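Of the protein chains in this complex, one is absent; all others appear in place.
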Amino acid sequence: MEWMNQAALSAQKSDAVFFYVFGLSVVFLIFITALMIYFVVRYSKKRHPKAEQIEGHVGLEIVWTTVPLVLFLSIFYYGWTNYEYMSQAPRDAMVVKVTARQWSWSFEYPNGKQSKVLFAPINKPMKMEVRSADVVHGFFVPSFRIKIDAVPSRTNTTWFQATKFGSYDIECTVICGVDHSLMLSKVIVVPEDEFKAWYFGGEDAPEPGKSFRAGEAHPGLKDMPQGLAVLTAKGCVACHSVDGKPKVGPTLKALYGREQQILVAGAYKNITVDDAYLRRSITSPMEQVVRGYPPAMPQTRLTEQELDEVVRYIKGL
Amino acid sequence: MSETLHSPETHAEHPGYGTFIKVWVVLLILTGCLVGVSHLGQTAAVWGLLTLTPLKAGLVFYFFMHLKYEGPLFKIVILVTLGTLLIFFALLFSDVAFR
Amino acid sequence: MSTHASTAQPSYLVDTGARKGLMAWLTSTDHKRVGLLYLYSMVSFFFVGAGIGLVMRLVQLTTFQKLISAQTYNALFTLHGVIMIFLFVVPGLPAVFGNFFLPILIGAKDVAFPRLNLASWYFYMAGAILAILALFTGGGAPDTGWTFYAPFSLKTGTNISLAVFAAFILGFSSMLTAINFITTIHRLRAPGMTWFRMPLMSWALYSTAWIQLLATPILAITLVLVILERFFGIGIFDPAKGGDPLLYQHLFWIYSHPAVYIMILPAMGAISEIIPTFARRTIFGYKAIAFSSMSIAGVGSLVWAHHMFTSGLSGLALMTFSLLTMIVAVPSAIKVFNWVSTLYKGSIDFQPPLFFALSFIFLFCIGGLTGVMQGALAINVHIHDTYFIVGHFHYVMFGGTGFAFFAALLYWFPKMFGKMYSKKAIYASWYPMFIGFNMLYFGMLILGMMGMPRRYYVHLPQYHSLHVVATVGSWLLVLGLLIFFGTLLYAIFKGPKAEDNPWGGVTLEWTIPSPPPLENFEEIPIVTHGPYHFEPQEGK
Partner (left out) sequence: MTEHVHRDDFGSRLGMWLFLVTEMVLFGGLFIGYSYMRYRYPAEFHHAGGELNATLGIINTLVLLTSSLTVVLAIVAVQRSEKKRAMALLGSTLALGLVFLVIKSFEWAAKFHHGLYPNSPHLATLPPGEQVFYGLYFTMTGLHGLHVIAGLSLLGVMLWWVATDRIRQDRYIHLENSGLYWHLVDVIWIFLLPLFYLAA
């Protein structure tokens, strides 16, 4: 099963501790439960009509204080040392800047290259410097067993060394607003030369790992109409459909030219959707809010060119 | 139990006006020292803060709030409270001061 | 038992004062009536919270098309958490069974400050009403989770301020109860009732009260800061102004971790009452249990940052808090072993309260052991903020406190209402409840290991099958709970009259009539021996 994948060194470290504690737990749980059932049956009123009044036993108290204590301390120690390994990145790790914002991830590599999914060469240490642009988020890769919070105004780090090719989920684990559960991305683990080809390649070097990504959330931005590609890449489609389905935000289909009510500075106003309106609702979304929708749209920076493309695309829908 | 049996209302002799006025004078003097020390530079100010302020608070607790004339229970209550706060503080600083 | 045939005083359920009916209840300072006021309000809120839990399960039944919006879902789990924590498990056993039985257990006529006691119920209700108002006013229902993490709680447009203020008021109610209990235990024990002759429930309540006293004000000030921050922008938690979100997390958990022991200690106390009664023998290791309550209270205040292992704490803090977390598990283990040993060589009368008490031990062990897993750093980085945590805390809070609440209710029901319920129906309710419970929450534990984050409106397809199992489990659970509460409700109105001592217990509450008279004791008893003193020759 995909989720049992130990796709990085850290996963092995974490799971080792887990199985240790799990084993102990099963033993104790079975022991306690079996003892309870045995006593209830063996010393039932019928079988054992007269109770013996036993006040306690100092020896036993000492045993069941020290034995769990020692076991708990061993759990602590094992957990701590393995964690030390999981949190200290090796010196030669490649440093990737991870930025979390409502509700998307972006990754920036040492040479300034950026991406929306994280590309990682296999068997190479990668260090994540995790930051947040707004509220607290959590950077989580289940298959690697690593997680670190993105806290505004500070930088937290974690690292991994992937051991298996593939594409693994990145999830946001700290509640960060309405689309917390859509704040997903992927880690794509690829052969080193494929990664290098992309990393050192120019603007239009092909993204590595195409083979893993078939059927995923953003299949080939390149094949889309330009406007749609921007909408997809910027995460707009998380809230806006282009086919008329209602989502968090209003659908963009047949939007242009529509008459609608908007809330501006506390009062409702009727307008017709035109170029200027579209631009304003994208660049400063809080200023005019469509009736019946929450003021939930985040501000996303688009270049002038991207904005043009989006508006053109919406017009054509 | 023991607390209810011998009634607490036998609470010794009540102190007179004099004691409290003396304590008040000491408090004023300590305030003066605190202000003086705070002009002697950063470290002196911090040390003044750390020693004189608890001392003043202690005097208020001990005399004005009659702790001197109470049984051990209230003293324990206060020590537990202050101890708890101190431990909160120490544990919090195990994070802040070593980041 | 028969010595009470000529009850001089009427039962506390009969109105004797000038006021009658509802008004007599709403103005009564009798600790037993206040206890029942709490019971009724609390169970109602539990139903509301549980209903929301069910809706959340329905949402998880599908992968995308939903019956409610994402915003609503976020509001639902926030509300569910706030109701369950602040209105159900935190006041839970102390406010209901503590109020009702603490004075009786130690041989007193009432708590030390009866009027304050009634006032604390009014604070409780005021807090509850404000919390509900918060849903419909301002920007709408809060959507931050019950943890109100800054800076999201500062930025979101929803009505956080009022919700947080409600929690503040509820904290106030909780502190008043604590002041009352500590004073009662210090001042009002019957003659001869020394500290080590107190029933263990009183010890549990005593240690709980100390946590409430020392931790709740921290929550209060934290919430005040959030309100000030939202209204005036004082900037202490807001990174844009130099504040620190981690300070918020620290302050929040300085209260909220100890709060989990506020939830569980009285539950453990109730279990320590139930087991000896049905084993017909004295408890094993009385002092060990009493001291472990106190040490849970003490050490429990020192482990809060295990909720923040992935927030970016210092290495030293990570180590310290992980270590302390392991140490706080020891006293719980001591209790479990002593309870089990109390069954040894007893003469066990298997009755519904014991059944639920033993289920408590089983479920609490699962909850506790998963807690230990979370406390180990290397595991925590994987399962933090996943459904594993959700599974853990439902096991300890519902399987632990909840089941102990049910056990205590079954145990003391005949005394409180003077009526007996149908034991058969209660047994029947156990099966769906227990099986459903484990389907629901064990499923969550596995989901968490798979990497399913909590507070997710939609989940990825690989998590779907277990979500379906959990949802089906929740239906079984409802079925069990409906039978359970239906049986009790029926018994209140139509049940046969209960004996004064239906279980053969030996603590003081069983020496007085069911239901107890207004003043509890005709004459304050004089205590000459420990609480679980079963005569060698039973059956007198």
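Order of writing sets the labels: A, B and C. Residues in every chain begin at 1.
The criterion applied here is as follows: contacts are C-beta pairs under 8 Å (C-beta built on N, C-alpha and C of every residue); 3 or more make two chains touch, one makes a residue touch a chain.
None of these values were measured; they are calculated from a predicted model.
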Displayed partners of the chain not shown (whole complex): B, C
Touching residues on chain C - with respect to the absent chain: 109, 112-113, 116, 175, 178-180, 182-183, 186-188, 213-218, 220-222, 224-225, 228, 232-236, 241-244, 247, 250-251, 254, 519
Residue numbers in chain B that touch the chain omitted from display: 3, 7-9, 14-17, 20-21, 23-24, 27-28, 31, 34-35, 38, 42, 45, 48-49, 52-53, 56-57, 60-61, 63-66, 70, 73-74, 77-78, 81-82, 84-85, 88-89, 92-93, 96-97
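Quick note on the criterion: only the chains that are shown with their structure count from here on.
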Pair with more cross-chain C-beta pairs in contact, given A-C and B-C: A-C
For chain A paired with chain B, centre-to-centre distance based on mean C-alpha positions, whole Å: 50
Whole-Å gap separating chain A and chain C, where each centre is the average of the chain's CA atoms: 32
Chain B and chain C, separation of their C-alpha mean positions in angstrom: 36
Residue list for chain B, restricted to those that touch at least two other chains: none
Multi-partner residues of chain C (each touching 2 or more other chains): 246, 312, 315
Residue numbers on chain A that touch chain C, as the complex places them: 2-3, 13-14, 16-18, 21-22, 25, 28-29, 32-33, 35-36, 39-40, 43-45, 48-57, 60-61, 64-65, 68-69, 72-73, 75-76, 78-80, 82-84, 86-87, 134-136, 138, 140, 142-143, 145-149, 151-154, 156, 169, 171-182, 184, 248, 294-296
Residues of chain B that touch chain C when the two form their complex: 1, 3-4, 73, 80-81, 84, 87-88, 91-92, 94-99
Chain C - residues contacting chain A, complex: 69-71, 74, 143-145, 149, 151-152, 155-157, 239-240, 244-246, 279-282, 284-288, 310-312, 315, 318-319, 322-323, 325-327, 329-330, 333-334, 336-338, 340-341, 343-350, 358, 361-362, 365-366, 369-370, 372-373, 375-382, 384-386, 449-451, 453-460, 462, 534, 536, 538
